[in-house]
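Of the protein chains in this complex, one is absent; all others appear in place.
Then we have chain A:
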Amino acid sequence: MSRSTPLRDVHESLGATLTDFAGWLMPLRYGSESAEHNAVRQAAGLFDLSHMGEIFLTGPQAAQALDHALVGHLSALANGRARYTMIVNERGGVLDDLIVYRLGDEEFMVVANASNADKVADELTDRAKAYDTRVEDRSDRYALIAVQGPRAEEILATLTDADLAGLKYYTGLPGTVDGRQALIARTGYTGEDGFELFVAEEDAAPLWHALTAAGEPYGLKPAGLSSRDTLRLEAGMPLYGNELSAELTPFDAGLGRVVKFDKPGDFVGRSALEAVKDVPPRRRLVGLVARGRRVPRHGYPVTKDGAVVGEVTSGAPSQTLGKPIAMAYVDTGVDAGLAVDIRGRQEPVDVVELPFYRRNK
């Protein structure tokens, strides 16, 4: 039995196609996923992300506990700032990618993927035991609504007095939106400007309706997980379970920059990661653009002259490029003459720099 977010009735009333995702019943799309994708690129989209995990660390040693538990240097994070980071196992394998918000000197919020939220909460509880901090999984008490797209700031500004113009990328501040308490964060997973609003679960539906009404003149559309996936793929952002897994280190994924060896104290995975940090990985993560119209998809082999040289991790038709795109792990040093084996036929692809899409700032 799937869990439901506080917005399930709203999604059903909008005629959403619902799907099971990581044990949650979530909106896949409301109508045309291409139209939802384009709305986010050109105007704005409204997403229910209440399936994400919110785990709080509070207390005098919350910062030290996170420095030990995660690969990032969280004690150096200023109040009100957010950081993209990862939690790894002793072998350096990625257990999840996370966004950590510092809400105060002694208060942090760790946002985990729905599929990993329970595991992350358990690991953080275990790893924080020796520190004077309290770890609390509040995922059930919070809803998360994202407004993403070039018109997001104008839309949100109609509902809040918060200084949105002064709120920089990867910062968050407490405020009120439509009269409701919210943590307003300038973060997202679409490659566009936008905001993520953490609110009490009982405020989710009224806030959704307020945002829908406020966004209507700006072209805001409700957007489901299908468009969220194509948006993040165009933006070259990794998805846990596709580009990231416990079998890969942050260095394997080309994200070694998130590992901070120069922070104080030891951290879980340090020795394993130090051993691999200067070793060129066997494969690297690249972008692929198909020359034809058939779509490379997750798990398809990447080939060169008939030999397998890699594997597709994510693929989809790109609305913005008008061609199929994919991310893939490909053997280091191999970058020309590649094809993807699409159900038995070798379809030519070109290697491109990630991301596929970068917004004009």
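Brief remarks on what is shown
Operating definition for what follows: a contact is a pair of C-beta atoms (placed from the backbone, for glycine too) under 8 Å apart; a residue touches a chain by one contact, two chains touch by 3 or more; residues count from 1.
Following the convention adopted for this analysis, contacts and distances are computed from a predicted model.
The chain absent from the displayed complex carries the UniProt protein name "Glycine cleavage system H protein", chosen from "ABC transporter permease", "Glycine cleavage system H protein", "FtsW/RodA/SpoVE family cell cycle protein" or "Thiosulfohydrolase SoxB". Residue A:Ser226 is the one among A:Ser226, A:Thr249 or A:Thr313 that touches the chain missing from this view. Contact with the chain not shown here comes from a single listed residue; of A:Arg8, A:Arg29 or A:His73, that residue is A:Arg29. Within chain A, the residues in touch with the undisplayed chain are 17, 28-29, 32-34, 226, 229-230, 293-295, 297, 316-317, 343.
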